[in-house]
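Below: one structure in structure tokens.
Just one protein chain is left out here, and the rest sit where they should.
Let's turn to chain A:
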Amino acid sequence: MSLSLFKQCKQYNVPLLQCPSFLFVVMGLINITSIFTVFFIAQRYTEEPELVVGIVIGVSLVIFIISYVIVGTFTQLAETNRMKTEFLNIVSHQILTPLTSEKWLVNLLLGQKLGALNNEQKEYLELLKSSNTKSVQLVNALLNVSRIESNKMVFEKKPIDLKQLAQEVVSDEKPAIEASKIFLQILDQTNGKNQVIGDAMKIKLVAQNFISNAIKYTKENGQIMVILKGDGGFLKFSVIDNGVGIPSEEKPFIFQKFFRSSNVMRFQTLGSGLGLYVSKYIIDMLGGKIGFESEENKGSDFWFTLPIAKL
């Protein structure tokens, strides 16, 4: 126990004498010892109450000082955390400018209006374009984390056609789907009631995370089904794949920030470990539910629900 205590203090990067968890234990020990000491002294020197009162005041003073240090360190940790979030936000915005320049310049060259490209040039520019897209997505994910941590994410609540949104995401992911020779199907089982209330850009991000994860973790010639169906006053959006699945010991951590499955390493895919964390926050804030069922080597079913729009 004491060993893990020291380790924790080392991780916080504060000296032992300012480390809240360590000081808390010290305070507890002082408390207990002093209560016993006072008890014995009071028993022996019953005719000198001043002594007992003096000791009690002294002990209280020591505890007060220790508490003061603890509170100070907590404040410092909270401030550091706030600065980290702000730093993340500033850096991310700074990086977006050159990334946008790259994107547009590549667009311009690939448009071939400045001159025809040979196949090799085209191929390399396409690679540059897709790495640029990934960079932008990563920076956007970091920006979302900083917005979540500073409570600055704002949500629109408008009717959205979930089927159309699914089709848009699938069409964006087409190159990856074709590269992995995956069969992907959208099944609309809503009888036309496919409108939900929410924020289109943010729901699209969630759908993108689900679908691109399914593609990443499904082997060649795999199958992915995107299913829309009614569930009471809610619409359920599921992405079911027959991919590698999630090991059961990792299931509790799936929606945690920066969590990356051991599968990431095994299948050498990219991922920041932010997608599902951000997704859960978005769906929670829009009044829906998010979850998954998964079996290793069989596949996964990631789903979310959102309130159906009353037309």
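Definition applied: contacts are C-beta pairs under 8 Å (C-beta built on N, C-alpha and C of every residue); 3 or more make two chains touch, one makes a residue touch a chain; residues count from 1.
The rule we apply is simple: contacts and distances are computed from a predicted model.
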Original post:
Name the absent chain by its UniProt protein name; which of "Response regulatory domain-containing protein", "Transport permease protein", "Thioredoxin reductase" or "Putative transcriptional regulator" is it?
Top reply: "Response regulatory domain-containing protein"
Original post:
From the list A:Leu143, A:Val169 or A:Leu184, which touches the chain that is not on show?
Top reply: A:Leu143
Original post:
Considering the whole complex, which of A:Lys84, A:Lys134 or A:Lys152 touches the chain not shown?
Top reply: A:Lys152
Original post:
Thinking of the whole complex, not just what is shown, which of A:Thr97, A:Ser171, A:Asn191 or A:Asn297 touches the missing chain?
Top reply: A:Thr97
Original post:
Of the residues in chain A, which ones touch the absent chain?
Top reply: 93, 96-105, 107-108, 111, 113-114, 136, 139-140, 143, 147, 152-154
